[in-house]
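Complex shown without one protein chain; remaining protein chains in place.
Up next, chain A:
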Amino acid sequence: MAFEGLAERLQGTLQKIKGKGKISEADVKEMMREVRYALLEADVNLKVVKEFVKNVSDRAVGQDVMKSLTPGQQVVKIVKDELTELMGGEQSQISFSTRPPTVIMMVGLQGAGKTTTTGKLANVLRKKYNKKPLLVAADIYRPAAVQQLQTIGKQLSLPVFALGTDISPVEIVKQAIEQAKEEHHDVVIIDTAGRLHIDETLMQELKDIRAIKEPDEVFLVVDAMTGQDAVNVANNFNEAIGITGVVLTKLDGDTRGGAALSIRSVTQKPIKFVGMGEKMDALEPFHPERMASRILGMGDMMSLIEKAQANVDEERAKELEEKFRTQSFTFDDFLEQIGQVKQMGPLDEILKMLPGAGKIKGLENAKVDEKQMDRVEAIIYSMTTQEKTTPEILNGPRKKRIAKGSGTSIQDINRLLKQFEDMKKMMKQMTNMQQKGKKKMKMPGLDSLFK
């Protein structure tokens, strides 16, 4: 299904430009079409996309992208920087009242994750800020909403203020704040019922709750999978009750999360936390840069490391390390490496995620050709067992045979042999270095493939 990243999509355009030496304004325009598509696929709101694309185009043209040696990368960079900037800085601090208790309201659509986040937030407040929070069950509508919060309270050993479902939420909150004062709870977190942003009666209820004691934080809880409608939701909630920040939940899924950008650009309020799971410790600060990469489908370091760890079997990695050190690494091992690399996903994306890959000389232009990988595989498959373990024996006739068998040329084979030798050398250096630094080996040999 069409969930390619921007960088990948731009490849097509770049391919065309490559021969031209320079890129024209029309090329930028074509690239911007890809940017538009990538953002729409990521669920960024159409109007936000339009404005964004306009800004980026202006910047791209103004910055003389055309003169740059790597216009494609330059465009991606501009897009990503602009996106990161729009997302705002990292702002996960919480405002506390000088007149305790601090009041925090959780609001949002049905099922967004308010009740769960109420628990998670209380956990953070206690652990990180040394607070003594009181949770308030102000959802009298959803079946068993009160029990849900009480169960969470029990899990965390935190008190929950509840008066059942026959008393109005406004009254419940009033009494909760009184009790918090008496019992010296310095923070009150109010779990409100999910409601539609167009439900006037229920929006009024939030205003009434808000009026009891000016809240220090009003968090809009939004599902990261939200589509185009995120702007309407965020706008209405913000206008009706004035939110102070956003919590983006369910980001542990595989959604691109373009809603983050939509919400941010219509409310200008910071996204403070992200929900990364159903458990009570799965609340993390929001990282604008990571989010920007994610929206553009460029992945990020974290996910690369996770992927690499999931795919590289530790035992096997140790074995390989030994082989590198002793120079007994064969073409069979090489094949296995290629297989692993392929499993990790599109190579360009992985390359982009590599730490400092952009800074390695000669690598910033590397365009990974997956066909090239296939060719390499075909060559190795056409070798005999002996040839694979002792490539030194490869003479003219043997090479000819392999070229024929794999549908490649003698030059292809020579290139591969050279790469293989280079890689072995480099791996030896690297593993020696790593042994000294006692670091774990992540992805042996990957970069040498692209030189």
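The rule is short, and it goes like this: contacts are C-beta pairs under 8 Å (C-beta built on N, C-alpha and C of every residue); 3 or more make two chains touch, one makes a residue touch a chain; residues count from 1.
The definition used in the following text is that contacts and distances are computed from a predicted model.
A chain of the complex is left out here; the name its UniProt entry carries, from "Glycolate oxidase FAD binding subunit", "Signal recognition particle receptor FtsY", "Carbon-monoxide dehydrogenase small subunit" or "Protein-methionine-sulfoxide reductase catalytic subunit MsrP", is "Signal recognition particle receptor FtsY". Note that of A:His197, A:Arg375, A:Lys399 or A:Lys424, the residue touching the chain absent from this view is A:His197.
Within the set A:Asn55, A:Ser95, A:Gln155 or A:Gln411, the residue that contacts the chain not displayed is A:Gln155. Of A:Glu30, A:Asp81 or A:Asp252, it is A:Asp252 that touches the chain left out of the display. When the omitted chain is restored, the residue from A:Asn55, A:Ser95, A:Gln147 or A:Gln204 that touches it is A:Gln147. Touch with the hidden chain on the side of chain A covers residues 1-3, 37, 40-43, 45-46, 109-113, 115-116, 141-145, 147-152, 155, 196-198, 223, 225-230, 232-233, 250, 252-256, 258-259, 278.
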